[in-house]
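My questions will all concern the structure given below.
As you look at this complex, bear in mind that one protein chain is not there, while each of the others sits in place.
Should a chain be cited, it is by its letter among A and B, assigned in written order, with residues numbered from 1 in that chain.
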Amino acid sequence: MKAFTYERAASIEAATKAAEANPEAKFIAGGTNILDLMKLEIETPTHLIDVNGLGLDKIEPTPEGGVRIGALVRNTDLAADERIRRDYGLLSRALVAGASGQLRNKATTAGNLLQRTRCPYFYDTNQPCNKRQPGSGCSAIGGITRQHAVVGTSESCIATHPSDMAIAMRTLDAVIETVNADGVRRSIPIADFHRLPGDTPERDTVLEKGEFVTAAMLPPPIGGKHIYRKVRDRASYAFALVSVGAVIQSDGTGRVAVGGIAHKPWRMETADAELPKGARAASSVLLSDARPTDQNRFKVALVERTLSAVIAEAKG
Amino acid sequence: MTRTTKVSLIVNGKGHSLEVDNRTTLLDLLREHLHLTGTKKGCDHGQCGACTVMVDGRRINSCLTLAVMHEHNEITTIEGLGEPGNLHPMQAAFVKHDGFQCGYCTPGQICSAVAVLEEIKSNIPSHVTGDLTAQAEATPGELRERMSGNICRCGAYSNIIDAVAEVSGRKA
Partner (left out) sequence: MQFDTPVTTNPIDRLKVVGQPIPRIDGPLKVTGRAIYAYEWHDPKVQCAYGYPVGAAIAKGRIKSMDVSGARAAAGVIAVVTAPEVGDRKKGKFNTAKLFGGNEVQHYHQAIAVVVAETFEQARAAAALVKVDYTEEPGVFDLAQAMQTAVKPELESGDPDSGAGDFEAAFKSAPVTLDQTYTTPDQSHAMMEPHASIAAWDGDELTVWTSSQMIDWWRTDLATTLGIDKEKIHLMSPFIGGGFGSKLFLRSDAVLAAFAARAAGRPVKVALPRPFLMNNTTHRPATVQRLRIGAERDGRITAIAHESWSGDLPGGQPETAVMQTRLLYAGANRMTAMRLATLDLPEGNAMRAPGEAPGMMALEIAMDEVAEKLGIDPVEFRIINDTQVDPEKPERPFSHRDLVGCLKLGAERFGWNGRGRPGLQRDGNWLIGTGVAAAFRNNLLVPSGARVRLDAEGVVSVETDMTDIGTGSYTIIAQTAAEMLGVTIDKVSVQLGDSRFPVSSGSGGQFGANCSTAGVYAACVKLREAVAQKLGFNSEDVLFEDGEVRSGNRSVPLAEAAGPDGLVGEDTIKWGDLSETHQQSTFGAHFVEVGVDAATGESRIRRMLAVCAAGRILNPITARSQVIGAMTMGAGGALSEELAVDTRRGFFVNHDLAGYEVAVHADIPHQEVIFMDETDPMSSPMKAKGIAELGLCGVSAAIANAIYNATEVRVRHYPVTLDKLIGGLPDVA
């Protein structure tokens, strides 16, 4: 871990100004991902801006009937919130499917959205990785790829986004609120928040340098059955091979987003439209452009089978 | 700005004020600066749970948090729960049920277990909670899921769950 200076930001404005002043600065909230990466020198900020004291830890109703989740709300608190459990059960379920109790007590809403891939080649600084070191090449391609993406990949990167929470947020059409040092605010639909790797896999999201996530907004509740199904080798404390987040209405219509298969939460409204026809129809749309490797080809069948189980559970 | 910061925190009821390298994790502050080595470093990356401590009553991985982020926090480590001759009920239950072998994950398991029972009382849901709107219960299945962030390679899980269940007042 490289040495860094440290400040506790007193306000959002101070935090964003500090970030603007130092291009090598990073925000730190829960720290559960960035410190992991800093120890390995995958992240090497020279200045850390501690944003824990900014009061962004509230879950509030919005005038539209939705809910506004502060960027610093801990995963545990979000999952345990009475209203989230009642109206956005999918989000609660996705949160508690991730990591461990200890990590969820620390990890924040914004940090969860911004967590980086778990690709083992990204994690090993001796190996070429375009995401870690642009232009160095992708050593996952042709290597060990059982965990990797099957859709939305590029010649530069086949990493997946590891978040469970983001799959629920994508299903629920969350909107990410940000602010920059000039006080300019943006509301970014989560569909547009995470990027596909293309030839710039070093950028996970559309956030600009110094742009600061303040909250995630959920639209008013949409009812339906909320199901999050995470598939993994061991029963807990593991990243998803495939996960399916779905809200299914009693008439069989609904929405579905899939985790573990792409560089971002994978949802297609054209696939949602196929849901009443069943898992095969919806997943064939979701995976129509799939380019699996020999090692992760099973994910194509697994998505369909998992979605099938989710639809059956919704009917059940 | 400097690369060190002064931090004041309370560990097991005792106040400490230190100037530390900003890079110092809470775990290394406990082990290397305060010589409270009961909290273990198993992976240093949030992948094993051996470093679990309670901060203001909540369990966290002390390896993935900076000491300087804990100004005025109250930290409880395994040393703060009990000592030989005066064991915390969870520590006594671990001895009784042989909920450990090599002992290296044990302080983390015990801190986690104490916090898990509080989390259930506070009705925090888990991955195996059936009805999200009902009160959480300390069933063996719930305990297993909630303890899963604490790896025990000696494989004492079955005994650990017996110990935690006994303290929770239920039989595993």
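Here is the rule we use: contacts are C-beta pairs under 8 Å (C-beta built on N, C-alpha and C of every residue); 3 or more make two chains touch, one makes a residue touch a chain.
In this text the structure is predicted, and so the values were computed from the model without any measurement.
**Student:** Could I get the residues of chain A that touch the absent chain, sorted low to high?
**Tutor:** 1-3, 39-41, 118, 120-121, 123-124, 126-127, 139, 142-144, 146, 229, 231-239, 241, 278-280, 298, 301-302, 304-306, 308-309, 312
**Student:** Name every residue on chain B in touch with the hidden partner chain.
**Tutor:** The missing chain touches chain B at positions 21, 23-24, 28, 31-32, 35-45, 47-48, 50, 77-79, 81-85, 87, 91-92, 94-96, 98, 100-107, 110, 128, 140, 143-145, 147-162, 172.
In this section, only the chains that are shown with their structure count from here on.
**Student:** Can you name the residues of chain B that touch chain A in the complex?
**Tutor:** Answer in residue numbers: 1-3, 5, 21-23, 25, 44-46, 49, 52, 58-61, 64-66, 68-69, 71, 112, 115-116, 119, 122-127, 129, 132-133, 144-146, 148-151.
**Student:** Per the contact definition, I'd like the list of chain A residues that touch chain B in the complex.
**Tutor:** 1, 3-8, 28, 30-32, 35-36, 39, 47-48, 50, 52, 76, 79-80, 85-86, 89, 92-93, 96-97, 99-103, 105-106, 230, 235-237
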